[in-house]
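Here the complex is missing one protein chain, while the rest keep their positions.
What follows is chain A.
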């Protein structure tokens, strides 16, 4: 029977990558001087598991590479070596290399052996560099030492040259506690019997009187004679596990030449009778023990057959089986590892690891749903009006079940944001050393949960913002000292839930946005009129404009031409918003607000004429009754509404969507102020209806893209309502002619 271990590969890769993340974050916290035992043990364990797994699943180069890493970590763990800066940097690069190697193996591409060797050498150098711990190091270092032991086969290969029929006398006297190690003499005798002709003689001299007998102790000793094609190593292997728990002597008897078999048979009748007398309560499972030992001598005459039987029936004997299996098995696994890279690796399906508690709660809820269903079924069977209250109860229960089920399902897709946050310690570590800055990264709210899809898409924008803070926001130690700030800058990443949203803040205590520079740049690029006077907030907003980049030279670190506009665009495409607050000399904070999930959102239902639309709740700032005195008509640009000190464009949805019968008089309706990218917009609606969670259905997959509409949803009464796309509406509002064309086309 051969088992294809490749089926376990995907789990191995998954856990190895997780292990690497643990190692990385552990090493980073060590580099900041937090060296506690748990961290070091965790790092060691991760390396250890990767090595073990890689060996088991046939990735020998990875296993070998990890060996040096593990040895070094072991020394740190045991306090034999100090985790100096250089050591940690080398370990970090080893983690990177290991990650690359694993990725290569997973993708079926070639491993960059040159790089692996370099890092490997660096590790070796550390290991051998200091003479102090050379004693332990040398002993552990050669990977060969281990693999020899592993291949039990090696001991089995030799006997063929050495052994002929020979006879061994084995004196075996277990210490009383032997049974308590879980070892059973009878099992060992069985093993011996598979090696050759075995005869067993028991010595019960030390057996105490029954009343003094401790059934958990072993009082017996044995003399065994084993003859056949057996070498000493094979016998030793049988007793390997009890070495130290028994007195054992193995000696080779004079060659019996041809008549050795006869010698055994003649030697045997005596013990046979004695052994049959063995008292039952000698050993705990005495019945088995006695029966078996008593049988053994009887069996001896048949043993020659018995020996052959095991070998043919594939029952592995101590010497032969490992030899057989390893010669048979090892080549295929090697062949497999060689062949595997050529085969195009199948990318594993994206999977989510879900806590069992979440699954349990789902199972629970489904159970409740079934109960509700059967309850409603019963009511329906013979319904009459008197049962109305029960029906209403049942429906309420159904509603509750459905809602809980929905929440539970959504929770399955939720992952803690630490998945994204975890990459930052390394990023900050690497970047600060390149930039010559000192920065402390503080992560809070890592357990805040977020939909997996949103999580995947928010990673890059976050990286960009963090790089930006490190590169432009935080100052060098000299500048900080000059500005009376602590040498080490602070970069905070925080996440928390607010309403149906997740808020992520990236704040630093750096220099803040350089308003003067931003303004100058914006004027240079023609984004701002030189005569315009802008409030600080407006100036800060400029950095999100397309084509804006203040970096004097595009640095390697904060992106090549990819600006904040892309960050904003990406976040907007997730239905989120990003804004910045900055004070000169004190620092800046970027705040990202995202919906928890892309599939469901909180919506405000509005009525316009005879239509109902949905505005994403996240974009609504406020709703106001219109004060006609604050409405300004601007020729060619439509209407503006002055709210506090701001003018916002007023969009009449009836006009945009060319609806008839809606409210015309501004005082009779409501103005909903919404966020539209960088601006505020007032949407004029007839009235506000309910707020509810809506499931977003894509219009594109079911129909086609429609301007001003982000999607559709089905309301409680079964009708379809369109979800408004505010930026889209804005552009439609700006090009009224286009709208006209569309609407006339529709009429026609």
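Quick note on the criterion: contacts are C-beta pairs under 8 Å (C-beta built on N, C-alpha and C of every residue); 3 or more make two chains touch, one makes a residue touch a chain; residues count from 1.
Keep in mind that, in the parts below, contacts and distances are computed from a predicted model.
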item	value
Candidate names "Succinate dehydrogenase subunit D", "Electron transport complex protein RnfE", "Two-component system, chemotaxis family, response regulator CheY" or "NADH-quinone oxidoreductase subunit H"; UniProt protein name, chain not shown	"Two-component system, chemotaxis family, response regulator CheY"
Per the touch definition above, residue among A:183, A:406 or A:731 touching the missing chain	A:183
Full-complex contact with the absent chain, from A:26, A:55, A:174 or A:425	A:55
For chain A, the residues touching the chain missing from this view	1-3, 5, 7-9, 11-12, 14-15, 41-42, 44-45, 48-49, 51-57, 63, 139-140, 145-146, 149-150, 152, 179-184, 186-187, 190-191, 216, 240-241, 244-245, 284, 315-316, 318, 321-322, 325-326, 329, 333
